[in-house]
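Data first, discussion second: the structure below is written as structure tokens.
Shown here: the complex without one of its protein chains, the others still in place.
As written, the chains take the letters A, B, C, D and E, and residue 1 is the first residue of each chain.
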Amino acid sequence: MRLTVCRKEHFNAAHRLHNPHLSDEENQKIFGKCNNFYYHGHNYELVVKVTGEIDPVTGYVIDLKLLSDIIKEEVIDKFDHKNLNLDTEEFKNLNPTAENIAVVIWNKIRKHLKPEHELKIILYETERNFVEYPA
Amino acid sequence: MRLTVCRKEHFNAAHRLHNPHLSDEENQKIFGKCNNFYYHGHNYELVVKVTGEIDPVTGYVIDLKLLSDIIKEEVIDKFDHKNLNLDTEEFKNLNPTAENIAVVIWNKIRKHLKPEHELKIILYETERNFVEYPA
Amino acid sequence: MRLTVCRKEHFNAAHRLHNPHLSDEENQKIFGKCNNFYYHGHNYELVVKVTGEIDPVTGYVIDLKLLSDIIKEEVIDKFDHKNLNLDTEEFKNLNPTAENIAVVIWNKIRKHLKPEHELKIILYETERNFVEYPA
Amino acid sequence: MRLTVCRKEHFNAAHRLHNPHLSDEENQKIFGKCNNFYYHGHNYELVVKVTGEIDPVTGYVIDLKLLSDIIKEEVIDKFDHKNLNLDTEEFKNLNPTAENIAVVIWNKIRKHLKPEHELKIILYETERNFVEYPA
Amino acid sequence: MRLTVCRKEHFNAAHRLHNPHLSDEENQKIFGKCNNFYYHGHNYELVVKVTGEIDPVTGYVIDLKLLSDIIKEEVIDKFDHKNLNLDTEEFKNLNPTAENIAVVIWNKIRKHLKPEHELKIILYETERNFVEYPA
Partner (left out) sequence: MRLTVCRKEHFNAAHRLHNPHLSDEENQKIFGKCNNFYYHGHNYELVVKVTGEIDPVTGYVIDLKLLSDIIKEEVIDKFDHKNLNLDTEEFKNLNPTAENIAVVIWNKIRKHLKPEHELKIILYETERNFVEYPA
């Protein structure tokens, strides 16, 4: 049976939910206060889960220090203390909902993992709102 | 790949575990202190998880404000600050174990969701005891 | 300088806020949904803080195992899985607000401590509502 | 002895630490990544503590529902899902450090309380960085 | 549909990550500070999840008091306040990584459950590092 190892990290960022193809009224109706013109922000908590076999030499599925370094390079260094809409290439043309952020992070980390490893992302926008990708 | 969005809410309620088809001795043996005649209570923490595709217009699987409103109408307004055994129709004839409460909540929320959405309930009776439905 | 040691315990109980010297309308107005006739309930989290000098032989202010035993005997065994209004002597004639519960617990634990020790109680009724006694 | 009652609320906001009387280099040196030009953000957790005597009629120091309404009107409605630097009058000319935010919130809530009540604010900018006012 | 019930327990233990078939240099390179010669330690948080059908008589999948007793006998009594490498048979010849500890615990609890029940273990070594078995 395979095993899943998990690493939790966090970053603090500003964002605004907005679809430029919709009118201001539609954006306000769909996104409410999350559409605030001058942005708002969150302490994002990120859990990265990697599933695979235990290496009999190390007793590890993957070295969590290595996984933490990958997360730091791909996510924390790029998103922490940033405005997701204005400071990042990833969300210049993509609405930074928790759903879209999770998919972006999955793609950024996936390329660093071995093919036999599975990857899952959990992203907490607040303690009460969070997403899991893939389901 | 599909994505899961999660919303956490809470309610405070009194309950008593008791099966009227069993003797008092059997109830005491099975349910122990949870069978206390005059009830006891909990701060229930409820996580509602909805799985589906991301809507390309909104970047949402489902608007969490809408999901929160459904939970409020179906669960919080009916169970919060209530005695589950005496104040609710749902548990007049159903033992309010965490398991049964989770199934009841699943049925109450399921009918508000689109057919293509999947639903999962996590219910924390305490920080140390919780259930997930479906498994 | 003196040092404070803290022990956290919990109990689950039902209660109802009600002042029998007031009318039903006044009770409803003051206590709202906490006045629900058939009770509701909480997972109470209790922090007991004892301040004193460090004993040079043990390196302890007070043995936390001993403090835990005192809390168990005086609080948990009496209030856990109980209806505070109906099952306890302490709240037969005292409204079981978090404030009053904290004062009752303080008095029950105080008598077990040495005179040179100071005692403080923190009682969480929910994660968002809690009291400290004395201030 | 007096008792303290506490209410926890939260708000999500963007901010930028910046002193306009300093050069860009000095701002960068003092505030580091918190000086990011396009802002970043936080889930602020706010604990409001009120100290006073227990009212013998209600068993309350202050109705936490009332306290919650005051916090909502004075803090949540004004700061939640806002950019503190650009959307609020309070921080147009005041650097929105956790310290300054706590003092601002103290002043906004203090005026609603009775003279005999004492007020203390705890503001969590992250789980690891928080301030208490007054000390 | 089947339902999952979960019980959370904890234990405090010392351990050292070390593979005796590797050189000291290799051990240091692979395990870093977790290879510290004189051990270090953790507060392990353990979640045991059991999946099955709800018993119509009790409303339980499994009595969580019984599950807690199994965990106490098989895990807490053997690992709590112990040095995993030196005080336990299980890790005399098995590197006590979180992965290996989770598999050991799974095997110890599995034998107490009914064949129709499924078992899953989540083990938190720290708040930020945890594993799930099986995946």
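The criterion applied here is as follows: contacts are C-beta pairs under 8 Å (C-beta built on N, C-alpha and C of every residue); 3 or more make two chains touch, one makes a residue touch a chain.
Remember, it's a predicted structure, so these values are computed and weren't measured experimentally.
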Chains in view touching the one left out: C, D, E
Option touching the unshown chain, where C:Val5, C:Leu86 or C:Leu113 are the choices: C:Val5
Per the touch definition above, residue among E:His15, E:Lys49 or E:Lys78 touching the missing chain: E:His15
Residues from chain D at the interface with the omitted partner, ascending: 17, 19, 21-22, 30-32, 94-100, 102-103, 127-135
Positions on chain C contacted by the hidden chain, ascending: 1-9, 49, 51, 54, 57-61, 63-65, 118
Interface with the undisplayed chain - residues on chain E: 10, 12-15, 33-34, 36, 38-43, 80-83, 86-87, 126-127
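Criterion: only the chains that are shown with their structure count from here on.
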Distance between chain centroids, defined by C-alpha means - chain B, chain D (Å): 34
Interchain centroid distance [CA atoms averaged], chain C/chain D, Å: 28
Multi-chain contact residues (two or more partners), chain B: 127
